[in-house]
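As you look at this complex, bear in mind that one protein chain is not there, while each of the others sits in place.
Order of writing sets the labels: A, B and C. Residues in every chain begin at 1.
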Amino acid sequence: MKVDLVYFAWVRERIGLPRETVETDAATIAELISELRAREDRYDLALSDLGAIRAAADQQLVEFDHPLPGVREVALFPPMTGG
Amino acid sequence: MKVDLVYFAWVRERIGLPRETVETDAATIAELISELRAREDRYDLALSDLGAIRAAADQQLVEFDHPLPGVREVALFPPMTGG
Amino acid sequence: MAVRIQSEPLDPGAELTGFASGRRDLGAVVTFTGVVRDNDAGDLQRLEIEHYPAMTILAIEAMVTEATARWTLGDALVIHRHGPLAPGDQIMMVATAARHRADAFQAAEFLMDYLKSRAPFWKKEVTRDGASWVAARDEDEDALSRW
Partner (left out) sequence: MAVRIQSEPLDPGAELTGFASGRRDLGAVVTFTGVVRDNDAGDLQRLEIEHYPAMTILAIEAMVTEATARWTLGDALVIHRHGPLAPGDQIMMVATAARHRADAFQAAEFLMDYLKSRAPFWKKEVTRDGASWVAARDEDEDALSRW
């Protein structure tokens, strides 16, 4: 399946692009992240510490074990600092 | 000694005047209030329920057992409703 | 720090614009504005606010001093009106500014709780049917116990 990925803040800077579309069979967001980390060092650098990353599936905050099938857009970013 | 008395809200309305100066030998504000209540019905009506009255001595909130000697102005009024 | 008692109308927006302006060290500004609510019957003509002029500013300044001792504040402002007010009019406002939001929020709530029950104001509601003094509420007195 195709999934749109969007990155923010230092996740975006380390990966080097703000969005991309990937082809994946990952069952969860955690599996998707593992696939990304295996692709290139810049992904590994950006996503190695899951404690420093948050994920959203179709604009809703989710845990990493969230199922991927059916999700159109996954966002990966550092903890939010609004306000 | 002479003491200035000031009244507010329904205490003022029941007594019928906003301020007056009285001559008293009362030792405390409670004694002063007893003297006032003995003077006329309108004072008795205004000051009979001490639970509904608050007192200030020289612009500071005090208890009724506050000593009167040395105080120049005593204020009597209902519980405050600011804000 | 400033305390003002006035009969003139209060413009909370303009006050907020001027409050702590130009400060680069205060990340958090909180305001509270009190507005005259209509009564349940919807027939409030006006609210008349009486106060004790010789005591009012002294009492509120003591509250502000206490607030600045309890929290780290960069600035504080209290404005309270007296005289006749109509439903929808602004009665009073409190503004606090601090580095962090917790100080600004808590100081503003503290000042409000004390203003409700310890600042020498009294409110009279005037309707077609007559006038009556607003009674102090137990829950306002109880609110002081949390500080």
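Basically, a contact is a pair of C-beta atoms (placed from the backbone, for glycine too) under 8 Å apart; a residue touches a chain by one contact, two chains touch by 3 or more.
Please read these numbers as outputs of a predicted model, since none were measured by experiment.
Chemist: Considering the complete complex, which visible chains touch the unshown chain?
Modeler: A, C
Chemist: Which residue among C:29, C:49, C:78 or C:119 touches the omitted chain?
Modeler: Answering carefully, the residue with contact to the hidden chain is C:29.
Chemist: Counting contacts across the full complex, list the positions on chain C that touch the omitted chain.
Modeler: 11-18, 20, 22-38, 87-88, 99, 101-102, 104-105, 108-109, 112, 143
Chemist: I need the residue numbers on chain A that touch the omitted chain, in ascending order.
Modeler: Considering the whole complex, chain A reaches the absent chain at 6, 8-10, 56, 59-61, 73, 75, 77-83.
Rule of thumb we're sticking to: only the chains that are shown with their structure count from here on.
Chemist: When the C-alpha atoms of chain A and chain B are each averaged to a single point, how far apart are the two points in Å?
Modeler: The answer is 72 Å.
Chemist: Residues touching two or more other chains, restricted to chain A: which are they?
Modeler: Residues: none.
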